[in-house]
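Sharing a structure, written as C-alpha cells. Questions coming.
Complex shown without one protein chain; remaining protein chains in place.
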Amino acid sequence: MLGLQRRDPDRLLPADPETRAVARDLYRRVADRPILSPHSHVPAELLAQDEPFGNPAELFVVRDHYVTRLLHAEGVGLDVLGVGSERSAEPREIWRTLARHWHLFAGTASGYWLQEELSEVLEVDEQLTEESADRVYDHIADRLARPEFRPRALFERFGIEVLATTDDPLDDLTHHRALAEAGLPGRVVPTFRPDAYLDPSAPGFPERVERLLAATGSAATFAGYLAALEDRRAYFVDHGAFSADHGVVEPLSAELDAVEAERLFRVALSGDADTDTARLFRAHMLLQMARMSVEDGLVMTVHAGVFRNHSTATFQRYGADTGHDVPLPTTFVEGLRPLLERYGLEPDFNLVLFTVDETTFSRELAPLAGFYPSVYVGAPWWFLDAPDSIARFRSAVTETAGFYRTSGFIDDTRAFLSIPARHDTARRADSAFLARLVREGRLTVSTAEQIADDLVDSIPRRAFKL
Amino acid sequence: MLGLQRRDPDRLLPADPETRAVARDLYRRVADRPILSPHSHVPAELLAQDEPFGNPAELFVVRDHYVTRLLHAEGVGLDVLGVGSERSAEPREIWRTLARHWHLFAGTASGYWLQEELSEVLEVDEQLTEESADRVYDHIADRLARPEFRPRALFERFGIEVLATTDDPLDDLTHHRALAEAGLPGRVVPTFRPDAYLDPSAPGFPERVERLLAATGSAATFAGYLAALEDRRAYFVDHGAFSADHGVVEPLSAELDAVEAERLFRVALSGDADTDTARLFRAHMLLQMARMSVEDGLVMTVHAGVFRNHSTATFQRYGADTGHDVPLPTTFVEGLRPLLERYGLEPDFNLVLFTVDETTFSRELAPLAGFYPSVYVGAPWWFLDAPDSIARFRSAVTETAGFYRTSGFIDDTRAFLSIPARHDTARRADSAFLARLVREGRLTVSTAEQIADDLVDSIPRRAFKL
Partner (left out) sequence: MLGLQRRDPDRLLPADPETRAVARDLYRRVADRPILSPHSHVPAELLAQDEPFGNPAELFVVRDHYVTRLLHAEGVGLDVLGVGSERSAEPREIWRTLARHWHLFAGTASGYWLQEELSEVLEVDEQLTEESADRVYDHIADRLARPEFRPRALFERFGIEVLATTDDPLDDLTHHRALAEAGLPGRVVPTFRPDAYLDPSAPGFPERVERLLAATGSAATFAGYLAALEDRRAYFVDHGAFSADHGVVEPLSAELDAVEAERLFRVALSGDADTDTARLFRAHMLLQMARMSVEDGLVMTVHAGVFRNHSTATFQRYGADTGHDVPLPTTFVEGLRPLLERYGLEPDFNLVLFTVDETTFSRELAPLAGFYPSVYVGAPWWFLDAPDSIARFRSAVTETAGFYRTSGFIDDTRAFLSIPARHDTARRADSAFLARLVREGRLTVSTAEQIADDLVDSIPRRAFKL
C-alpha cells in the first residue's frame, strides 16, 4: 500500500507550485553532496569485516527497533520477529509479517526510510504487499548476495566522507585501526560514549569501573578514575575520534569539591549509591566531561530526556533497545547552568544539545545557542527525525538562533542502509523550509542557496570539528 | 458576521488547489459514513424521552459551557445567560446577547460548530447578526417544534450507529434499557464513569461509597469496595457498555499491597484523607480499574490533566461545568508506568489516553502507543478538538505512531446537535492532513483512501471494541 512504484522526485517538497520550484532548485544543489555522519550507531565491525548483509528480515526488521516497535504495538510478539536471544523465527516468515502489516508504517518516518531503502538502494520496483512479499524478499536477497551490495561498496556508493561510530571507552578500536588502513574513500572514526562508566545506578557499575581502572593502570581513587577516563579519551583521540557522547535522563550538572567527589566515588564504587547520590555523581561527572572536552578538544554531545526500558518484562526477556524508550519532559536552563558557568564561554569548546522534548527548541535551546559560543542546537533526534518534525524544529529555532547555531544533520542510526535516506530526508526538509522563507520574502534565493550548501557542509564541519 | 449564507463545500480543506482536490476526494469518501460516537456526554434521557428540544437559547447557549465561557469572558454574567439555579433570563434575550457578541466566536471551534448546526441541521440561511437575531430565533423555534427535529428523528438523520453516554456507576440505566427496546437505527450504550467513587478528596466521597456498598450488598472493606465496583461494571457490561472512563488531574498509578490498600480505604472512608493519602489512593484505584478492564474487557479511557472549577466563586454560585476548567502541564511516562508494567502487555486490554497538553503527543503518547499493544493515542480532546489542533495532533503523532495507534474521533459532547458537525470537522481535517502527505509524495492516493476509510470505521471499532 505505502510503496510507490517510482518515487516522486519532488517528495517532501512543499505543495505550493512556486515554493516547490524554489525548493527543488535548492535540493538539487545538495542532493549529491558527500554525507557527513558525525553521530551514528553503525558498528565499525560491519565495515571492517565487509561481509554480505544477512537476509532481508534480519536487515530490515529484526535489528531495527523502530520497526519491531510498531509491529509489537499491533500485537506481534517480539519472539515472532526474531528479536532477542531466542531467535527461532524463520526470516521469510518475519518478512511476510512486515508485509502484512505494512499499512502501520504509512506516514511514519520508519516507513518512509524503508521505502527509500527498498526503492533507491535495493532497486525494488514494486510495492510491498502480502502478495508481493516473497518476490520482494527474493529480489533483496539476490542483491544482498552481490559484491556491490557489501558494506564497503555501499559506503562508497553512498558517498560517505565521514562516519562516526559509537563505542565503549574500553573498546580497543581494532576495527577502526583496520579501517584506517583499508583505503576506504571516507573516514570511519570512533565516538567516546562513557555513560555506563559515569552512572552509579547502571547495573554493574562497580565492576565496570574496576575494569576501567585496571585497563589504564589507575588508582582506585576519584583522581585515578578521572585519569583513567582521560587516558581512554586520549586513546580515542589518537584513533580519530572528534566527539564524546553523553546520554542522560536529566541534563544536570554540578560542581563538587574534591573531598565530596572522592566520597561519592567511594559510595558509588561500593554499589551502595542511593538515588540522590547517583544523581549528584552523574551531575558532577557531566561537568567533568565538559572539562575534559575543553582540555582534549572532543566535541561534547548530550542526548537528554529519554526514559529507557519502560517495560521491565520486555527488557528482561529481550534486552535493551527493543522499542520501549520514551521521552520525558526536559529542561536544560537550570540543570546545565553549572557546566555553562564554568565552560560555556571557553573558545574551543563545542557542546551539542539533543532533545526529544520539542518544547525546548524555541524555549531553551535556541536562546542558549544564540548566546553561548559553545552551544549548538542538535538536529532533530530519534522520534523527531522526520519531515514534519524537522519543519517544526526549523520553525522553532531559526527566528531566534538562525541556521548557523544548529549542528547540521546527524543520522543517529544503527541501520547502515538507511543513512542516505535519512540525509536525503533532511536535505529535502531543509530545502522546503528555506524555500518557504524565500517565497515569503524573508530570504533571497542566493542567501537560501548559501545556507542550503552550508547546512550539509560548513555547519556540521564546524559543530563537530570535522 | 461569522455566518456564511451558504457553507463553503471545501471548508477546512487545504489552500493549495492540487492538495485541495486530493483532500476533497478523500473527504467525499467518508462524508456520509455512519457516525461512531464511542465517547459522548449526551444524556440517554434525551433520546429515551424524545421530547422536543427547548428554545434556541437553552439549546445553544445556556447548556453549552463552551459558549457561555466566551460570553462570560466578555463580561456577560452567567446569570444573564440563564446558567445555574437562578435561571430567570428570558430565552429570546439570551439569544440576542449571543447575536450581539457573535464576533467573539470568529475562528473558534465553538463558533464553527454553531454555524454548522444552524446551517446544516436547522436550515438557517442567513447570518446571525443583531438585526437577524429575532428572525433566526423564530426560525429555529419553528424547526424545533417539528417532529423531524426531535432527538430520535435527528439520531436517525445524523446516521448514528453507536452512541455511548457517560454515566454514574449507580445509574440504573433505565433509559438505556428503554432505548434498547425502542428500535432505534443505532445503539445507545452507557459508559462506566466512577471518578467520584475513586477520589477521597471529592466532596461526599464517604457517603457515595456507602451508597455503592449498600446498593451492591458489599462489605465495608477494601475487598468489598472492589467487589462493589466490579459488580456495577458487570451491570454496565450487561447493558452494552464497552468502556469505562476515568477523569484524573494527574495520570498517576501505583500498586499497593492488600494491608496498605485496606488502611488507605479506611482513612478515605472516614473522610480524613490528606492530600498525599488521597493521591496515593487514587493512583492505586487507577491501577485497579486497569485490572478490572483486563478482566471484564471494558476499554479503559483516561482523560488527564484538567484543573476543574478554577473559580471558586463561580463554582459556588453556578456549579461545575461552567467554563473555568483549565489544563495543566501533564506527563504520562512515569505516572502510568506501574499500570503499564502490570497490564500494558495484556492482549485484550485497551487503554485510550486523552490529553489537553499537546506537548505530550509527540513526546509521550505516540512513543507509548508505538510500543504497548494496549495503548491508543486518544483523539484531540476538548480545547484541542478543533481544525488547527487536529492538524497539529496528526503532525505530532503520525511520524512516530502512524494512524493505526490512534483512537479514531470521539465527539465528547453534551450538545447533541453538534455531533455531526464535530465528526464532519474531524473528517475534513484528517482528509486535509492525508492530502498533504499525498501531495508531498509520502502516501499514494490508494493508501490515503484506505486510511481515510479506516479512520472512521475499523480504527475506532478496534480501539473501542465496537
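As written, the chains take the letters A and B, and residue 1 is the first residue of each chain.
Going forward, a residue touches a chain if its C-beta (ideal position, glycine included) is under 8 Å from a C-beta of that chain, and two chains touch if they have at least 3 such contacts.
Given the structure is predicted, the values throughout are model-derived calculations rather than measurements.
For the options B:Pro251, B:Gly323 or B:Gly344, the residue in contact with the chain missing from this view is B:Gly323. The chain not shown here is touched by just one of B:Arg392, B:Arg422 or B:Arg439, and that residue is B:Arg392. Within the complete assembly, A:Phe403 is the residue of A:Phe242, A:Phe403, A:Phe416 or A:Phe464 that touches the hidden chain. The residue touching the chain not shown here, chosen from A:Gly344, A:Pro387, A:Pro420 or A:Pro460, is A:Gly344.
Of the listed positions B:Pro56, B:Gly111, B:Pro251 or B:Gly402, the one in contact with the omitted chain in the full complex is B:Gly111. Taking the whole complex into account, chain B touches the unshown chain at residues 1-4, 7-8, 10-17, 69-70, 72-75, 103-109, 111-112, 307, 310-314, 323-329, 356-359, 383-384, 386-389, 392.
Where chain A meets the chain that is not shown, the touching residues are 14, 16, 18-19, 329, 331, 333-334, 337, 340-341, 344-345, 347, 359, 362-364, 366-373, 375, 395, 398-405, 436-437, 439-444, 446-447, 450-451.
Convention: only the chains that are shown with their structure count from here on.
Averaged C-alpha coordinates put the centre of chain A at 39 Å from the centre of chain B.
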